[in-house]
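A single protein chain has been removed from this complex, and every other one stays in its place.
In order of appearance the chains are A and B, and numbering begins at 1 in each one.
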Amino acid sequence: MTETTNPLSGPEATAQPGHRRAVRLWQGVFVLILLGFVGLLALRLVQTTQSEQRADGAAPAFTFTTFEGETITLDDLRGKGVVLNFWASWCDPCRDEAALLEATWRREQANGIVFIGLDYLDQEPAAKAYLEEFAITYPSGPDLQSAAARRYGIKGVPETFFIDPQGNIQELVIGPIVSQAKLDELLDKIRP
Amino acid sequence: MIFDIGYLVLLTALVLAAFGILAGYLGGHRRNTRLIQSSFNAVYAVAGLVLVASAILWYGLLSDAFQLSYVWNHSERALPAFYKFSALWGGQAGSLLFWCLLLSGFSAIVAFANRRHHQVLMPFVNSVLLTTSLFFLILLVFAANPFARVGFMPPDGQGLNPLLQNYWMIIHPVMLYLGYVGMAVPFAFAVGALISKRLDNEWVRTVRRWTLIPWMFLSAGIIMGSQWAYMELGWGGYWAWDPVENASFLPWLTGTAFLHSIIIQEQRGILKVWNVVLIWLTYFLVILGTFTTRSGVLESVHSFARSDVGPYFLVFLIIILFGFLWLLFDRLPLLRGEHTIDSYSSREAAFLANNWLFTGIAFATLWGTFFPMFSEILTGERISVAAPFFNKVNGPLFLLLLLLMGVAPLLGWRHTSATAFRKQFTIPILAAIVVGIFVFVAARSLYPVIGLAICGFVAAVIVQEYVRGALARRATTGENLLVAVVNLWSRNGRRYGGYIVHLGIAMIGVAVIGNEFYQQSLSVTLAAGESTTLGRYELVFQRMESNREANLIEFGAVVDAFSLDSGKQVGTLIPKRNIYDKTPDMPTSEVGLHMSPIEDIYVVLNGWDDGGASATFTIYVNPLTVWMWIGGIVLVIGTLIAAWPHSARRRTEAVRSLAYAAGDD
Partner (left out) sequence: MLSINLRRQPHLFFILLLLLLLVSTRSGLTQDASTTPTAPVTANDVRDVADELWCPLCSGVRLDACELKACEQMRDVIAEKLTAGEPKETIKDYFVAQYGPQVMGEPPMEGFNWLAWILPVVALIGGGVFVWQRTRKMVVAPDAETEAAPAVSPDAYQTQLDEELKHYD
């Protein structure tokens, strides 16, 4: 018994040109999907290598309610230099910069600079205790649902964003700021 | 001085690899013997040179050459020699060198074994393998130089990551790399076949063993990684669907589909497009996996420290994707099937369903792994995709796959008649029902009933096949049953070894179901001498112990386990916490584990107060989990049986035709 080979077996046996078009179409779709995937990978790679230079472009909007009940949005602060500090009560390095931030806030609040503290992945009682310990008076509140944190792409705390009066991020510091000189230098970039 | 030589050696290897690629391609194209021989020589030379470079780095590690940045970052004086040796693959640059070492070695073996065969394919095979080596050499020379210097001579190193100072963490990457690297070989043959337009079964028949062996290493590596997670990480499980774990699993999925699908091409000359696509996907996923673990695109507990290699990988991935697609689309008319699928009840249809399922699972896993990245880029929001997603999406698919694994061997080639259905399916279905009823009575929940019933089905199919095969041999040759089974292995190792592999998979399935659905757990603080109960056991915390090693202190809690039924002591478990001198805030733990075929007792030491007056534990009882490790060993044995080379291998076309003419079994 011999086996017959059938080179045109299967659905290709009929309607050759139409079928070829269909095959080309599917090939095109496949290539596009792969291009999309690779494109996103490339974009992601660029994003991660630039993560230290996230200081670019417009600062993402955010809204939060302070522990005292006041609601603040980033838009309200247009025209002022904003120091946006992400912190948490369980974060040890945050404690290293707390006093410096508060002292500088007191010095600068009349100069059109505003300090904002967004509490990341935290609980109110512990947060309030932390604020009391360092006598923090600048507006601080919980970042509910980590909404702002996710938009600012933070990977941990403390991270501090320096936003100019036009609403653009000028600088980003990852880790605690411990030098007054360095803080002053950064503040100069966002003075109104 | 010698380390500068190491760098030059790598540079030389890079140049020779580039030469070899050209020689292979041109030589194969023009059938020029001298160029072809040059490509072989290039393969051997690159392997030798990379071996020399690796030896130099090993020398640097073992002699504490801390002026080398790699040695400084991954070793220290107090590190035991064994870990100094394994530090070669503990960090970014070293592991890339190790990859290259294994790849170039493998390429040399493949070239040498085939130096007198496949004259048309081999030059292209050499070229493709050298291209892969070239990529890694480019990384080593330009982006991740293992011989880079610190600039001064530090007195001591920073130490090896504590998590890596562990037997499993030594052997598991080696196994995985061997698996990864090996998958380049069948891909090289596929590309060779496409370029040379030799798209008959020559390449498929050749690559079978060259795929089976890496597949075995990859499977073993994945299971060892699971075992390490189970025994060291202490969360009661063995697989977290972490991006790096998925990176190793994805090529396994497409690779397994490929292994099965080429059987169909060999026997029936169909599924040709499937086969080239599956092995291409496997190779792509290997490179993609290597990329994701090193580039920082995905967050994972396993990731290497971020470095500059990302963009290089991206370019290589683009070449693999679009280069191969162009070749495939061009050769598509040559990949027409020689026959067709004749009926839904044929083994071919089952294998096609197999391809569909494996590809589906691979897609779902790839999608889930990369979704957080897509989400962050496209919406700016960070989402986490962890075990719940993968369990829900992949769980039912694996169940279907298990079922198919049992059904496919029972189907005939081309079709299965009603008589055959009855003859083949009756006993296994009965076995499945019996197991199902037993499980339902013992522990009333629906999902494990289905799962374990299917595992019972699979086991029954395998036993039935062995019994029938052995009886058939005895009927014709008069040998006793044991000899018959051994002969089944030596004459039909592929089939009967494959059944053993399936048995191993079924055992793993049983372990997964037991651990997923029947795990019991308890968190408790015990004072010294106090006891608690969980499941059928009573556990007594006796005391704390501590032990000083070279670079760490080991704290252990001695816990005795007693059976509640018999009152007898079942074992002593000593969960531990290791505090390392160089990195005291990165302790590692070891689980106190007592294994038995029915269930494991699993104790994690969470903390203790000074003096060891009391300690906090999390205790798990994990049913059937030991079968995962047993299944892994069975799987490896089955693969060895299937891959074992035997004499008298010649098969003629006439014999094959005769087999088809004579019909199915």
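Convention: a contact is a pair of C-beta atoms (placed from the backbone, for glycine too) under 8 Å apart; a residue touches a chain by one contact, two chains touch by 3 or more.
Only a predicted model underlies this, so the values are computations on that prediction, with no experimental measurement involved.
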{"item": "Option touching the unshown chain, where B:Ser523, B:Ser546, B:Gln569 or B:Ser596 are the choices", "value": "B:Ser523"}
{"item": "Touch with the omitted chain, as defined above, among B:Thr33, B:Ser63, B:Gln119 or B:Ser343", "value": "B:Ser343"}
{"item": "Among B:Ile109, B:Ala353 or B:Val463, residue touching the chain not depicted", "value": "B:Ala353"}
{"item": "Given B:Gly456, B:Gly469 or B:Gly556, the one touching the chain that is not displayed", "value": "B:Gly469"}
{"item": "Contacts of subunit A with the absent chain, listed as residue ranges", "value": "1, 3-4, 6, 9-11, 13, 88-92, 121-123, 126, 142, 144-147, 149-150, 156"}
{"item": "Residue numbers in subunit B that touch the chain omitted from display", "value": "208, 233-235, 240-243, 267, 299-301, 339-345, 349, 352-353, 356, 359-360, 363-364, 367-368, 371, 375, 378-379, 381-389, 391-393, 395-397, 399-400, 403, 412, 414-421, 423, 445-447, 450, 468-469, 471-473, 475-476, 491-495, 516-517, 519, 521-525, 616, 618, 646, 648-649, 651, 655-656, 658-659, 661-665"}
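Going forward, only the chains that are shown with their structure count from here on.
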{"item": "Whole-Å gap between the CA centroids of subunit A and subunit B", "value": "36"}
{"item": "Residues on subunit A engaged by subunit B in the complex (per definition of touch)", "value": "1-3, 5-10, 12, 23, 27, 30-31, 34, 37-38, 40-45, 47-49, 60, 146, 150-151, 153"}
{"item": "Subunit A partner contacts - residues on subunit B that touch it in the complex", "value": "269, 295-297, 306, 310-311, 314, 317-318, 321-322, 325, 329, 332, 336-340, 370, 373-374, 376-377, 380-382, 657, 660-661"}
